[in-house]
Structure formats: C-alpha cells, structure tokens
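One protein chain omitted, others in place.
Letters A, B and C name the chains as they come in the text, with residue numbers starting at 1 for each one.
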Amino acid sequence: MKLVYFAWLRERLNCGEETVELPSNVANVSDLFTWLAKRDELFASVFEHADIIQVAINQKHVQDRSTSLEGANEIALFPPMTGG
Amino acid sequence: MKLVYFAWLRERLNCGEETVELPSNVANVSDLFTWLAKRDELFASVFEHADIIQVAINQKHVQDRSTSLEGANEIALFPPMTGG
Amino acid sequence: MTIEPIIRVQSDEFSVDEEVKQLTGEKADIGAVVTFTGICREEGGRLSALELEHYPGMAEAEMTVFAKQAIERFNLQGLLAIHRYGKIDVGKQIVLVAAASRHRQAAFDGANYFMDYLKTNAPFWKKEHAKNSEQSNWVSARDADDHALSKWSKLD
Partner (left out) sequence: MTIEPIIRVQSDEFSVDEEVKQLTGEKADIGAVVTFTGICREEGGRLSALELEHYPGMAEAEMTVFAKQAIERFNLQGLLAIHRYGKIDVGKQIVLVAAASRHRQAAFDGANYFMDYLKTNAPFWKKEHAKNSEQSNWVSARDADDHALSKWSKLD
C-alpha cells in the first residue's frame, strides 16, 4: 500500500510517499487515521488534526470516513485544497 | 441645429446629418417628432415608428419626450442600440 | 487614488494579451483578471459578416461614464473596454471587456455588468450581412438584453 502526503503534512512528516503494510484490522479510512496516529510521536502530532485532513483513495476524493480500503493501491492524505 | 441619424434611420432617410431651422413652436422632443413626421412622405414613413426611436441631445440620452430642446446643438435620432 | 478606465472605439483588431498588459501595468495587487471577448457568429452558416455603426464621440463618452460607475461599484483595480466598428467577418472579434480586481468575484461581476450595459445602452448598431447574397438587415434589440441589465438594479 502506497501512502502519499502533500503540503504541510509532507513537510511535517518529512515524507512525500512511503509503502506500508497495513494490519488486517485497518479496514476503512477511520481505522487508517487511528493506526497512523499511533505510529510515533510525530505521526501523533500530525494526526491529532484528523478532522481537517482529507483523503483520496486511488486518486479519488473520499468524504466518508467509513469508506473501505479494499482495492486501495494509493492513499493520499492532505490539508484542504487551496488552488486557483 | 444639427440633426444626426444612425442605422436604419440614416439609410431610410438617406441622410447621416443635416442642419435645420426649427420653428419656434418646436420646444421639446415630442414637438420635434411631430414636426419631423410632417416634413414629407419619407419622414412620415420613418417617424410613424416614433415610439421605438431614441434620442440624444448634445450626445446625451434623453428618455423623457417632454425634455426641452433649449441649448441643443446636436440632436441624434436612432433605433434601440445593439452593440456588444 | 481614482482608477481611470481605458476605453477605445476602433476599427482595428486587438490582442487580449496586449490589452491586459495595458490594464494591469505595474500594479502588484491585482489577483484576478476577467476578460470577455465577443466574436462574430456565423449563425448556423447564415452570415458572412456583421457591420457595426457607432455614434463617434458619444460612444466613447458614454462608455467612460459607465466604466467609472462599474469601477466604483465593484471596487475594481482596472477596467478596459474596446469596441470595434466597421465590417467584421465571421470568427473575428467585435468587443473586449477586461476587469481587474483583488479577488475573483469582483472581476467577474465588473466585466459581466459592463457587457450588459454595452448591449443595451452604448450607441452601436449591428447590421447582418448574409452569406451568398447581397442581403443585409439591421439587428433588432433583444428584450433578453434589457432584462440582463435590469438584474443588476435588484442588487442596489
């Protein structure tokens, strides 16, 4: 599973992308946030802002935190978009 | 007094501008229309459409037909505008 | 500082890039530029060209007065309008309106408002030239255009 990070998440985590092996009990987006927040202090400090962090699975926006990760190859995590 | 005509008025009257001596009883825009309509058959046929013909006095739009012609040097007569 | 509009009535074609450069100049607090370009349509193959007649002097003066109002109303950083006259072939530009502002909505509104004005209140008249014939006829004013302008007064 590829995780990609953008903007201040990328900078704070000092990581643009990484490959992770998710435990079998990480089934949906909400589980992923819980798992990430527990990885270490740095991840904990970033994912305490989970409520404003947005998610795309296979390059498609996902609003619902109960969305399953089944079939996900690439999950992106980023702050609210500020383009245009 | 200079009278100027635009668009189909200019073409129908075959006249872009002319200088006229208005009789003293032509005091406002409405009087002018009446006077023009009586000049000859051609003018009569054009000014029977008086209700859609628009007027500018000294290059300023005039909506009110009771507007006085005092101080008018140039009066323009034209159909509704279709620019843009 | 009062911002002066740039208004021109000309027979020549124009470049949007060049005009926008004129409009924005060295101003470093413009965040948005909206341009409207009106183009001669073939109307399903019916037309070869439009011919634009205008009232010289009055056209420029009226456009300038209205442009100043638009700058004030929408707090624009700049407003430019060019209206062409003479014969304009299908596919060629007729009119350009460009509005500059800090944030995007003002530029959209300023350009839209000025176009609604031009359609109904600037002394220009359009004549259509038919394709494959000598026929030509004056375009009538559209009620839709008067209606378009009246929508802005609801917001006053």
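The rule is simple: contacts are C-beta pairs under 8 Å (C-beta built on N, C-alpha and C of every residue); 3 or more make two chains touch, one makes a residue touch a chain.
Please read these numbers as outputs of a predicted model, since none were measured by experiment.
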Would you list the chains present here that the left-out chain is in contact with?
A, C
Just name the one of C:105, C:137 or C:150 that touches the chain not displayed here.
C:105
Based on the whole complex, identify which of C:3, C:16 or C:61 touches the chain you can't see.
C:16
Since one chain has been left out of the picture, which residues of chain C touch it in the full complex?
15-17, 20, 24, 28-44, 90-91, 102, 104-105, 107-108, 111-112, 115, 148
On chain A, residues whose C-beta touches the chain left out of the figure
4, 6-8, 10, 56, 59-61, 76, 78-84
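In this section, only the chains that are shown with their structure count from here on.
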If you average the CA atoms of chain A and of chain B, how far apart do the two points sit, in angstrom?
73
So, in whole Å, the Cα centroid of chain B is separated from that of chain C by 27
Distance from chain C to chain A - Cα centre to Cα centre, in angstrom
48
Give the residues of chain A that touch two or more other chains, as numbers and ranges in rising order.
none
